[in-house]
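Starting off with a structure, shown below.
With one protein chain held back, the other chains of the complex are shown just where they sit.
Think of it as A, B and C in the order they're written, each chain with its own count starting at 1.
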Amino acid sequence: MQKTALSVDEIRQDFPILKRKVGVGGSKTLVYLDNAATTQKPYVVINAMNEYYSSYNANIHRAVHQLGEEATAAYEQTREKVAKFINARSADEIIFTRNATEAINLVAYSWGRKNIKRADTIVLTEMEHHSNIVPWQILSQEKKSRICYLGVDDQGYLKMTDYERVLKKEPVRLVSVSEMSNVLGTILPLKEIITRAHENNVPVFVDAAQSVPHLQVDVQKTDCDFLAFSAHKMLGPTGVGILYVKKEILKEMPPFIGGGDMIKEVHQQNTIYNDLPYRFEGGTQNIAGVIGFSAALDYLAAIGMDRVRNHELEITRYALSALSDIKDITIYGPKNLRDRGGVISFNIADIHPHDLATIMNEHGIAIRSGHHCAQVLMERLDVAATSRASFYIYNTREEVDLFANALLDARRIFRI
Amino acid sequence: MQKTALSVDEIRQDFPILKRKVGVGGSKTLVYLDNAATTQKPYVVINAMNEYYSSYNANIHRAVHQLGEEATAAYEQTREKVAKFINARSADEIIFTRNATEAINLVAYSWGRKNIKRADTIVLTEMEHHSNIVPWQILSQEKKSRICYLGVDDQGYLKMTDYERVLKKEPVRLVSVSEMSNVLGTILPLKEIITRAHENNVPVFVDAAQSVPHLQVDVQKTDCDFLAFSAHKMLGPTGVGILYVKKEILKEMPPFIGGGDMIKEVHQQNTIYNDLPYRFEGGTQNIAGVIGFSAALDYLAAIGMDRVRNHELEITRYALSALSDIKDITIYGPKNLRDRGGVISFNIADIHPHDLATIMNEHGIAIRSGHHCAQVLMERLDVAATSRASFYIYNTREEVDLFANALLDARRIFRI
Amino acid sequence: MSDDIYREIILDHYRNPRNKGRLTDPDVTIHDSNPLCGDEIDMHLKVEEDRIKDIKFEGRGCAISQASASMLTEMVSNKPLSMVKNLSKEDILENIGLTNLGPARIKCALLSLKVLKMSMVKYYADKDPKSAGDFHDESVKY
Partner (left out) sequence: MSDDIYREIILDHYRNPRNKGRLTDPDVTIHDSNPLCGDEIDMHLKVEEDRIKDIKFEGRGCAISQASASMLTEMVSNKPLSMVKNLSKEDILENIGLTNLGPARIKCALLSLKVLKMSMVKYYADKDPKSAGDFHDESVKY
């Protein structure tokens, strides 16, 4: 365990965009607090893709020529790195997709259409992202299965009693939960959820879009069956998602996207599919994106996920305390820092989040406002929208101060 | 119509990779003849992505902050450009996917599962790429529909008499053909195919992965119903595919990938989907890739697709004549240049294409060998594999000479 | 600039919206939302002799979308439908005095116009498809 704090000043030098000027007349230095939506990219990631395009760009897997071999090696090494990053048993359990959303859909279409039957229950939570709701709704419409939502209590925690009741009473066939809420920041008791599910022979899908970037994730330790996340939320490029599936399950999954590279032999009326994991990667992949992601993984590994987490805890603590001084503010999610990530959702008086974001923007501060693709949770919280600030390794206390000051300016503008 | 020839020397300056040294000890300058697999990228494309990552990287559509607005504008402008490039009526008819393969799967899953019924016939050709075969096989397995393959004659042309017979005798519900074969180079008589299909109320899907990069494509002129292609085969980044669907048809298509951004409202048990075309773009898209593709479209538009085509015709003519001097060579595909693109597949004596590619590689020449994801065609040609050289705007006569010389060396090594 | 956007009149319409509520027995009622932020507007209309006899809206969302809706209802109340047909994006932005909004916020300002035009399309859909078509307005779609 590395115990030394992270050197934010040095880290900031690695991110070209942090020098960007924004706001009225380009007068403000960018304060980027929209990391839960997507993070910024360090030079090493941008350069890795440049390097690929400038010196060994080629299609992978089928080429005998040197560029093709180099590109294939770089692509497949990334698969190994991903496996290591989340401690999968084998790189064969790692499938590259377009984003976390496609990864979830892949499982809903492939595993889901084969295994979910009429009247089966799929368990989600009220804090799921739309990407972990809509695919199951589409599936349920087809299969006439049911979706059941575990409740969220007023402190932003999952109601584990709901879970016990549902496991006992309903024909649960799948549990799919996000490890960390992108709105409340709540970190779920994954180990417990998975253990209880497995005791009932129910597999568990983990939407790790918000956890893998911020926490040490270990798929063997939690023993989850499926796990999905996106490269772009962890310093990597857009257009790359990752799906982990336990090999025993993956082996039995029918293909999803059909086409080149996922086959072994194609005949007029039938096809022999390729070995794992290639069977699930049809067509030309986002090769540059995967290679860029490789650099992002190296970058995060060099820092160490424990230090990433510690830095976020520290900034979040500081921000929560700064915000709590502001009048008429409502902050959502757990109070206890240990149970939450670096995401703070809030509302101030009758200032609508959209209006707040516009005011922030003039201060050069990028925050997110809206439903955060979590409308079921918005209904639960009985709000139309929230504002959200989310942090990453390059955010500083000074940025939090600027943010808190801008909130005061919003109060002034709204004459509160 | 621009009549002046394309200035290949200048164009070559725009592609960093063309300075790459490869082969034994890095002693050879790269001769890249694997353009049908993927093309190289000019600086403008690489730089457009760098610019995005370095100065306005943000998630799109939902952000109020400046970076988000800039990124959204750049992304949506690309959609407009694509629409213009293929002469679609509206940018709403353009959907970004992961690659051409996913675009075909999207239609097979969404339109196909809704419209293809038991015993319906889907018409393909013997020269289709696996990406335009496997999705229809998966669909047909589910729906118990039938796939019928139009034959290819010994000159590499589509047997139009087959087509007439099938249209007359079978309950055809979809015709899906590639506009240009990635193996034979054959350009199909698309207008005729589509007219005859429409007379029978049958929609037509065009796999344009090999045509949009090389020919002027006009979806209004051919009146195709669906069209798919990949950015990476036309100077653009990996991880971006394009699907065009006529608006009347698109409006009636159920969603495919469910998740963030493709919805308007999500409730616990139901969802209202977003307007077109967003309904089909679930999750965070390959924003950088789309923005890079924008630069590729500008680059090609500035050259003019007529000049691209003319250059390829000229190089192909030169190459066909150089190859025809080599003993024991078999060249596949139409003899008439007007009917073919810049793709030459061939075999020499008993030298297996894989072995040939290895020998070429030592000469610094990247060609492709194998089944080219067209095993049905390989069966038809009764070969296990072919070698393939494919050209693009930066290829020169000198490169063709090097290639022809290397073929002679292969004969020597194989003691023929 | 925010000071320009959130002028007294905008905040007033936001906090004290005019014509907010429902109509008993409306001729047409329609709902839409902005997928980008979740802002919602319902419009309820009573039409008489090709005029908007009565109009009410319900909704939730940002100051811009709600003030814009409130001001729009005042603007079209008792006006001929032909006026609604001709209302442009620019008319709305001028009416609310916000002519330099960024692309994301423009959508907030225009949501109510979009819903109003949709309600006209719906109103005419069966009676008079040609007129319905006239109300289709690409400039307010997003």
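Keep in mind that, in the parts below, a residue touches a chain if its C-beta (ideal position, glycine included) is under 8 Å from a C-beta of that chain, and two chains touch if they have at least 3 such contacts.
Here the structure is a predicted model, which is why all the values come from computation and not from measurement.
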Open item on the list: Using the touch definition from the header, name the shown chains in contact with the chain that isn't displayed.
Closed with: A, B
Task: Which residue of B:Ala5, B:Val24 or B:Ala119 touches the chain not shown here - done: B:Val24
- [ ] Consider the whole complex, including the chain that is not shown, and state which of A:Ala63, A:Val107 or A:Ile359 touches that chain.
- [x] A:Ala63
- [ ] Consider the whole complex, including the chain that is not shown, and state which of B:Glu10, B:Asp154 or B:Asp350 touches that chain.
- [x] B:Asp350
TODO: Would you write out the residues of chain A that touch the absent chain, in ascending order?
DONE: 61-64, 66, 68-69, 72-73, 261, 263-265, 272, 274-275, 278
Open item on the list: Applying the definition given at the start, please give the residues of chain B touching the unseen chain.
Closed with: 24, 350-355, 358-359, 362, 369-371, 375, 378, 384-385, 413-415
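In the analysis below, only the chains that are shown with their structure count from here on.
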- [ ] Give the chain pair, either A-C or B-C, that is connected by more C-beta contacts.
- [x] A-C
Task: Whole-Å separation of chain centres (CA-atom averages), chain A against chain C - done: 37
- [ ] Would you pick out the residues of chain A that each touch at least 2 other chains?
- [x] 354, 358, 369-370, 375
Open item on the list: Among all residues of chain C, which ones touch two or more of the remaining chains?
Closed with: 36-38, 102, 105
